[in-house]
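Note that this complex is displayed minus one protein chain, with the remaining chains in position.
Each chain gets a letter, A, B, C, D, E, F and G, in the order it is written, and its residues are counted from 1.
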Amino acid sequence: MEKKEIIGILKQVSEGNLTVDEALLQFKTAPFEDLGFAKIDNHRSLRQGIAEVIYGAGKTPQQIAEIAASMLANGQKTVLITRLNKESAEFVSIKIPLQYYETGNIGIAGELPEPDGYGKIVIATGGTSDIPVAEEAALTAMALGNGIIRLYDIGVAGIHRLLEHADDIMSARVIIAVAGMEGALPSVIGGLADCPVIAVPTSVGYGASFGGLAALLSMLNSCASGVSVVNIDNGFGAGYLASMINHIGAE
Amino acid sequence: MEKKEIIGILKQVSEGNLTVDEALLQFKTAPFEDLGFAKIDNHRSLRQGIAEVIYGAGKTPQQIAEIAASMLANGQKTVLITRLNKESAEFVSIKIPLQYYETGNIGIAGELPEPDGYGKIVIATGGTSDIPVAEEAALTAMALGNGIIRLYDIGVAGIHRLLEHADDIMSARVIIAVAGMEGALPSVIGGLADCPVIAVPTSVGYGASFGGLAALLSMLNSCASGVSVVNIDNGFGAGYLASMINHIGAE
Amino acid sequence: MEKKEIIGILKQVSEGNLTVDEALLQFKTAPFEDLGFAKIDNHRSLRQGIAEVIYGAGKTPQQIAEIAASMLANGQKTVLITRLNKESAEFVSIKIPLQYYETGNIGIAGELPEPDGYGKIVIATGGTSDIPVAEEAALTAMALGNGIIRLYDIGVAGIHRLLEHADDIMSARVIIAVAGMEGALPSVIGGLADCPVIAVPTSVGYGASFGGLAALLSMLNSCASGVSVVNIDNGFGAGYLASMINHIGAE
Amino acid sequence: MEKKEIIGILKQVSEGNLTVDEALLQFKTAPFEDLGFAKIDNHRSLRQGIAEVIYGAGKTPQQIAEIAASMLANGQKTVLITRLNKESAEFVSIKIPLQYYETGNIGIAGELPEPDGYGKIVIATGGTSDIPVAEEAALTAMALGNGIIRLYDIGVAGIHRLLEHADDIMSARVIIAVAGMEGALPSVIGGLADCPVIAVPTSVGYGASFGGLAALLSMLNSCASGVSVVNIDNGFGAGYLASMINHIGAE
Amino acid sequence: MEKKEIIGILKQVSEGNLTVDEALLQFKTAPFEDLGFAKIDNHRSLRQGIAEVIYGAGKTPQQIAEIAASMLANGQKTVLITRLNKESAEFVSIKIPLQYYETGNIGIAGELPEPDGYGKIVIATGGTSDIPVAEEAALTAMALGNGIIRLYDIGVAGIHRLLEHADDIMSARVIIAVAGMEGALPSVIGGLADCPVIAVPTSVGYGASFGGLAALLSMLNSCASGVSVVNIDNGFGAGYLASMINHIGAE
Amino acid sequence: MEKKEIIGILKQVSEGNLTVDEALLQFKTAPFEDLGFAKIDNHRSLRQGIAEVIYGAGKTPQQIAEIAASMLANGQKTVLITRLNKESAEFVSIKIPLQYYETGNIGIAGELPEPDGYGKIVIATGGTSDIPVAEEAALTAMALGNGIIRLYDIGVAGIHRLLEHADDIMSARVIIAVAGMEGALPSVIGGLADCPVIAVPTSVGYGASFGGLAALLSMLNSCASGVSVVNIDNGFGAGYLASMINHIGAE
Amino acid sequence: MEKKEIIGILKQVSEGNLTVDEALLQFKTAPFEDLGFAKIDNHRSLRQGIAEVIYGAGKTPQQIAEIAASMLANGQKTVLITRLNKESAEFVSIKIPLQYYETGNIGIAGELPEPDGYGKIVIATGGTSDIPVAEEAALTAMALGNGIIRLYDIGVAGIHRLLEHADDIMSARVIIAVAGMEGALPSVIGGLADCPVIAVPTSVGYGASFGGLAALLSMLNSCASGVSVVNIDNGFGAGYLASMINHIGAE
Partner (left out) sequence: MEKKEIIGILKQVSEGNLTVDEALLQFKTAPFEDLGFAKIDNHRSLRQGIAEVIYGAGKTPQQIAEIAASMLANGQKTVLITRLNKESAEFVSIKIPLQYYETGNIGIAGELPEPDGYGKIVIATGGTSDIPVAEEAALTAMALGNGIIRLYDIGVAGIHRLLEHADDIMSARVIIAVAGMEGALPSVIGGLADCPVIAVPTSVGYGASFGGLAALLSMLNSCASGVSVVNIDNGFGAGYLASMINHIGAE
């Protein structure tokens, strides 16, 4: 129930077309949607072209295809499908037009929107093995209307590789720093940049990396200011948050 | 060494006032400051009035007073001192003008700046025991030039308390959600808001809270989008990051 | 050895048909069953129609079929088989009449009893991925003679979905709250309800969910009163306990 | 805002005394209290004499005394104060009439209500060191109107001590099993009883008990049905939940 | 180098057949075998018929067959092969006479010795899923010359099953208590028995059993005296230690 | 109720002095003590002079003194008091004759018994900091009637110190190996000895010793046969078990 | 950019062939390579014949073959490929000359260099299951120009096996001690040797070894001086560091 519906009910009561008891019943059976909790959805609908998201893990290809088709039919221009493996992608692409990005396990139905954020999102990784998580972040950000700069394989054990990109780092509006193993990248980047740094630990590593725990703890203890952390391998979450920050200036 | 110094050296060489070897020596002994890595410092100096920060833990009251006095003498208008206990605060306040906020263990030397951020920072806590960490965040944000709204003790086990403040939550530019125990607050807030939510786990709790670990893990696994996490009890980090996001629109 | 048997032995002694030594021997070889420890079993036999339970994991289809057939032959009207995969179910269903519920990995031999509990058991999940565990709980509760209400996918990151079902939550006699990831559902439900809430953490999640540990710790630290916790993914245990509570009023 | 207030607003609109916009504003500023979320409070007020609870940890004696005095002044007959140490209790008892139970760190202002539950709550401990947690549970249950039976120091390493009380265990309506170290008590009791068993791990132990973690994990893995677990040392939570179950039959 | 060799060298020196330097060289190149460190091996050779052990995990069937064949050829009457899967057993049994016990993943080449220990070893399990680990212990003990009593599926949640075997438990010389999940069995048995109890946690369980960690911690914290613990699933170690204790009286 | 009491009851019934119902009542009210579960106590009473044990931690000096005095008054010749700090010992020694051993935090009221075990118990430590735990084990063993050999500070990082005592190690009947830090001592000793080795991890260490966890895990993973483990710092448990093994040959 | 390039730019400026702005641009776009950060690479190029390393895990056979071929074509005499499984090795060996060492999962393209270190590297393992990790270390060291001595299967539970090799241990220049399970080997070796000992925990073990965690913690807590630790199963890291130490004397 949206604002105008509440107004509608109240008007009906004021006009005598609805008794007080009937109005009460309507508030009781649908009491919250009328109060703006679907604000995100409304907000989204005001910014046409921004992606809806389908979390592909745990859904059958058939389910994914149907949901995406329905969204497209309802006028959604971009549908982002995360955690989509190659086999599912092939099935889905028969049913609906789909661009599949295998590295990030991402499918995009419809078309990528033009970037409308206020700056660039830099996405950096420590090693080449972190790239799939970074690509999940990158494509999420792109589907949500952001321009991105990829700085991959600039891990801190070869600090000159990172410093060569100091200009990009220093001019970013928000940075996603993706790293496994010792997870030190966000700290070094956080020290160079003066914008928010979203740290994404990855499960890359072996032995005492304990599935990304080492990188996670390292990032949570970063001595650089402006760094916050999302879940291990959560490229989507980082891309979504980065997009949020990159669109803030619009308000 | 700043940009203009590099230019100066190069000019001296081009004018014959400096040999190539002499120039090389200068690059070798001070090779990095010339390349802009002190950018944060420069940047800060452009935004006069913003606080310098002293991390009080592990420093003697004498050290704190001296550092703060030196900063004030250098023209710094606001000096934020975190993790400052009452005894140290009393000592410091003899040496320099100091406003002490005991709940947040924060001292402010100089004066609080006028808020110059683009919106309001909402700071919410699950319970009353989380307030010290929240106040660390709140005073940090205020010292960095932000207007704040406090929503304390609105934990999820009494969801109506939280929903009563839905308007504040939905109109915030960035939210800091502070909670110990089960750490569920950021998830619920993240579902209501469409701005970045910075989750701060606290060490409040006992038994299986394991010093804040339960809240930390809960927050990292939040199913709400737009949520990122800082270290346990890290109110300062949350306040700093929130301020960063709240000033982004300025660029 | 039941009470009447003890009496029988004592009578035989009093009648001189059994020497003291012979009686002693009987007590020694079967000393405990006579003292009521099989009370649960007796109790069960008084409430005909209630299910016997077979834990299917680690048993061959052949073993399961034989045990179930034997129970049915002994007059058991309902036999609940948990952790039964599809392949095993197909084998078992050739041997005995079996209704298989794939989502919850549950088989029911015989017929579901009429609900005879004193109220309704609400079973809620945070997301759709938690449904298999919830169905294990639901079917367990049904097989033990309970009416249930399913409230699936009402996770706290979309609090309005949960609030829409506030009536069901507030009128339940006992609630099973099933959630993975941050495990916040039981806290929010516990705050709304004034009946016991059984929290079931699930292994749904990735990264720092650590196989359900995050949800488990979150639930143990719930600041809502009336919440207790069972093992990760233990839908059966939750359904069993809920049924116990739902039948308490009968005594 | 309660139900009658909503009706009032709607009536005013229907009578033309309130415009639609004015009504809308009222819904927006106080949207939830009107919908019954304070039900627990209402419900409590219907069962006069039941205790209000003050969590004493982290509050000053002055604060505790004021809150309790206010509750008593408002007609509350019993006020339960948990985690109240001896020093605070002495201060509080000067201000208001207080009965202090040192072992359980519990203070009761006002008077204990008559038991009005439907059965007895059995509270058992493994050892003597677990008694403080058990007493927190016992006094909580008593303050909430329950009759209790204490079975202390009946740990599983001397199984005959436990079996001597088999009658109490088998006739309980709900059992609270409190144990540290290996935490096996709830499993053995759960096997004897056919009522709900609330397991409370305690931090009693040393070395590999890891502050109660060993007992907690043991209880979560109990192979007895009908067992659920609360946080380490959470006697209050167990007493509250047990009281809830013990009063269910009233509906 | 054995004792007699040292004597031989010393004699040669005393007879002038070996210079001091030559003797020194011999001591240097083989300094430790002469000092009795192979005592276990010698000792074993004095108790003919006792099994040699081959740890099958990580060895090819070909390797296992060759080692066992060599041992048998050298006069070993019993060769115990642990962690031997069915496929490997089939291969080995073509090469040498082998009795394979699938439940315990144990192969025995040669013949089982007559029991020559001083008492009986009782091997108990909490559930049926613990039997494979128990059988590893049982067959190890049998291969080392012990009589055993199996008490399987007597878990503490049905304490009467355990108490029915109180006579066996109280007359054992050493007991191996095997349990997964909450791991409470050794505590209860330890309270009944007054002989050493070797606790073996198993990885049986799910969720918060964390691969046997819950049972392990429970057993380490046992409040029963006389209980010690071996590694998770280490049936062999328990059987070996039990045999050691059961043969102690022989000295 | 002991065996002769059961016989008595049965005789009374057979003689007509007790009705069947009266006899049943007696079995019901005291059903277990009659079945020999107090066997340990009986057994102990047969071996006069063996120590009763008081666990001193968590008891007041007054309580300890009273319990010990009562035991001595009942004819107990040796009372072992563990975890007894110096202050408590001074208080207790005023009330009863007490020998206090400060290093092991042990008090002995009465007199130490003559050793009556079948061999020697060797007690070894890795370092000097492990000695308090070792002394708890040593004095426990002595109070239970065992001769002991102390081999302190023979840690594996100076293997020659350990090897110098190879004779003691190889001739022991049972060995207690106490070590903190890396906890390697039991493995090396276990390889030299062919008797049971009881490993006691200590909380000695810092950093990644995690309160004894490192030593505990190391000992549980020992590749030496015949090694089992007790809780961290559990010197008493090790001494008790060692005494049990050392007295086995008596049967 | 190397030193001579900087000099070149400066010369051009001094000669008027490059404006100050043009020079500045060059420094800005390639600011760090000119300052010696590629020193390792330069250094390596001075020691011709030393191996380049390809980390094979996560690369396709095609990628590995191409990188190795390119390195060989550029004059590299030895290319070390780690974590190379048999299938990949077969593919690679079709494209380029490759010697494959299956046990250590190592491929060597080109030829092994002559040892040019200053001493011998001893590589020891506790058991036979640790050999794959040890071989990764051994072949890494050989590919980097070191002579090695293998001492495999000399675990501390059979201390005489280790002591038989005391001469090798005492004359090594650096030792790599590889062990799983209790991880005690480095402590014992560290006590015998007076050279650096690099401890490598392996994931060999089961149950409470927790994937190598037990060995890792044990090694970190070693009471022997001169011991440091690398990641679980990190044979390559140990071999690389050992080679570094073994070549130090050359400077």
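Structure notes:
Keep in mind that, in the parts below, a residue touches a chain if its C-beta (ideal position, glycine included) is under 8 Å from a C-beta of that chain, and two chains touch if they have at least 3 such contacts.
All of these numbers come straight from a predicted model, not from anything done at the bench.
Of G:A51, G:V156, G:A184 or G:V229, it is G:V229 that touches the chain left out of the display. Of the candidate positions A:G126, A:G145, A:P196 or A:G239, contact with the hidden chain is made by A:G126.
Against the chain not shown here, subunit E presents residues 3, 6-7, 10-11, 13-14, 16, 19-20, 23-24, 27-28, 31, 35. In the full complex, subunit A makes contact with the omitted chain through residues 126-127, 155-159, 163, 180-184, 187-188, 190-192, 205, 207-210, 213-215, 217-225.
Residues 35-37, 39-40, 43, 118-119, 166, 170, 173, 192, 194-196, 198, 216, 220-221, 225-232, 237-238, 240-241, 244-245, 248-249, 251 are the ones on subunit G that touch the missing chain.
In this section, only the chains that are shown with their structure count from here on.
By residue number, the contact pairs of A-G overlap by more than half with those of exactly one pair in D-E, B-D or F-G, and this pair is B-D. Chain centres here are Cα averages; for subunit E and subunit F they lie 25 Å apart.
Chain centres here are Cα means. That of subunit B falls 60 Å from that of subunit E.
For subunit G, the set of residues touching two or more other chains reads 28, 31, 159, 163, 207-209, 213.
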